[in-house]
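Every protein chain except one is present and positioned as in the full complex.
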Amino acid sequence: MQKIHKIASEIEKDSIISLAEKGKRLDGRGLEDFREVTIEAGVIEKAEGSAYVTLGDTKIMAGVKLEIGEPFPDTPDKGVFTVNAEFVPLASPVFEPGPPDEDAIELARVIDRGIRESEAIDLEKLCIIPGEKVWIAFIDIYILDHAGNLFDASTLGSITALLNTKMPEVKVENGEVKILDKLVSFPIRKIPVSVTFAKINDKLVVDPCIEEEHVMNARLTITMDENDNIVAMQKGGAGTLKTEDIYKAIEIAKVKTKELREKIPRGVSNG
Amino acid sequence: MKFIKHEIPQKLITEDGLRTDGRRFHELRPIKLEVGILKRADGSAYIEQGRNKIMVAVYGPRELHPRHLALPDKALLRCFYRMASFSVEDRKSPAPSRREIELSKVIREALEPAIFLERFPKTAIDVFIEVLQADGGTRCASITSAALALADAGIPMRDLVSAVAVGKVDGHIVLDINDLEDKYGEGDMPTAMMPRKKEVTLIQLDGQWSIEEFKQGFELALKGCEQIYQLQREALKKRYIEIREQAAKEMGENAENT
Partner (left out) sequence: MKSLKVLVGDKMPIYFQSKDIVLPGDLLAEGDYKAGTGTFKEDSKIYSAVIGLFEIRGKILRVISLEGTYIPRPNDVVIGKIVDVSATNWKVEIRAPYLANLPAANYFDKPIDPLKSDIRRYLNVGDIIVAKVVSFNRAQDPLLTTKERGLGKLRGGRIIEMSPTKIPRLIGRKGSMVNMIKEETGCRITVGQNGRVWVSCKTPEYEELIEKVIRKIELEAHTSGLTDRVRELIRKEKERLKK
């Protein structure tokens, strides 16, 4: 029943649509403008890596925890990572306590795909004893204030937290793993960044705010690496996209991913 | 981060009477309180106490579903205390633990006496607590912060609620125990009160305390709550003054433009 918050009023819908037709938006942005982005790295000392991202009024925290565990049988010489998203009820009147729902799982999987397909993490460097012991990285994303476009905020948060992650050097003695005091950077070699669009009537808008998400027909997220390769894409929403929408979105994403990547802090140590 | 080796000190209190973080017995950790930090919530607050980092959001009074849970004569207060997976040294599973469920209950019961629930029959008031980093005394820091989030939501209250944990560490009674003192000390006593009439709304205890030690600890907890209460008042007023200053600034800008 908390879904009543998702029912957009006809008046709101009409005003967002008629503004978009004129190339305008509720908060005064242009159709291709992002809201203000801030990214802070290393905010949680107890995590191996962390990042706090604000995108307009949207706020998310991403944290990385490391454990030593077993590799998957089909990739015995590679480390493992998982992405999980928690839509905690703190963040929105429509979120309810409980295990991740389909929206949270979709978000986590799209973020996962961006990191995995761009081969952002050098998983081979996470191998300790092939077939037996590897590093496992848990990337957890907590949505703290949901004011729209969780995808881009979460992608930025996850990759920043990974860039910021420190792991101990290990050595193997008589088949035993020994953790050393020296900390090294987590092996990151690509920085995937996403740009999300909302289709409102026949206009594409970048970085939709929550009011726009309530009235959009469809959503499109495009994740790119620094070589302009598309590494993840996800259409959402019950509406449709046209070929020219997708082509146009790719051209915009090419520019915007570069701008966003510039904002990611580098070389900040955790804690 | 767990791979930095923490030395477990032989003694938690030095010969000079200093604690692991350099504090005296009766000193609080540095506390930062912020009110109104979240956009979507009806009320919100953030606390840093030592290395604790905790966010609280309040929603309500709002419609309660399923409706059969609704109380005919007052609002239903619900409270969810949760720890982020990365808030502790070893990753915590996001599914609620028995500890989190118990703490949610005692926190709710610590806040409930302060709220005029009878003014909103059949509704729900929800308090969501997210511990982003835990450093000992999280339930008390959560209560301190939740009271501010409730006030920020405009929910009528008889009083604020202030909370702090005292501990027994190397035989000494100390205020506002940190993570190490919590883990390696001999006892922990989280306490909350409504400051106006010094009514206790939470008390828990573990460890072994003589009656004398208990009384000493309890008195210290009440004094600590009083100090925290003053910080809470400042944080609430600051929020109000910020809004006023913002208004004054905008007036100034308007004057400049003309």
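Going by the order they are written in, the chains are A and B; count residues from 1 in each one.
Throughout what follows, a residue touches a chain if its C-beta (ideal position, glycine included) is under 8 Å from a C-beta of that chain, and two chains touch if they have at least 3 such contacts.
What you see is a predicted model; the values in this text were computed from it and never measured.
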- Message: Among the chains present in the display, which ones are touched by the chain that isn't there?
- Response: A, B
- Task: Please pick, from B:46, B:81 or B:120, the residue that touches the omitted chain in the full complex.
- Result: B:120
- Task: Would you indicate which residue among B:31, B:127 or B:160 is in contact with the undisplayed chain?
- Result: B:160
- Query: Which of B:18, B:69, B:101 or B:243 sits in contact with the chain that's absent?
  - Reply: B:243
- Note on the structure: Contact residues on subunit B toward the hidden chain run 42-43, 60-63, 72-73, 114, 116, 120-124, 151-160, 194-196, 233, 236-237, 239-241, 243-244, 246-247, 250-251, 254, 257-258
- Message: Please output the residues of subunit A touching the missing chain, sorted low to high.
- Response: 4, 7-15, 18-19, 22, 24
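Please note the rule applied: only the chains that are shown with their structure count from here on.
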- Query: Between subunit A and subunit B, what is the gap in Å from one C-alpha centre to the other?
  - Reply: 30
- Note on the structure: Listed in rising order, the residues of subunit A that touch subunit B in the complex are 1-2, 43-48, 50, 57, 59, 61, 63-67, 84, 86, 88-93, 97, 99-100, 138, 140, 142, 144-147, 166-168, 179, 181, 183, 210, 270-271
- Message: Which stretch or stretches of subunit B touch subunit A in the complex?
- Response: 1-5, 38-41, 44, 51, 53, 55-57, 59, 62-63, 65, 80, 82, 84-91, 94-95, 126, 128-130, 132-134
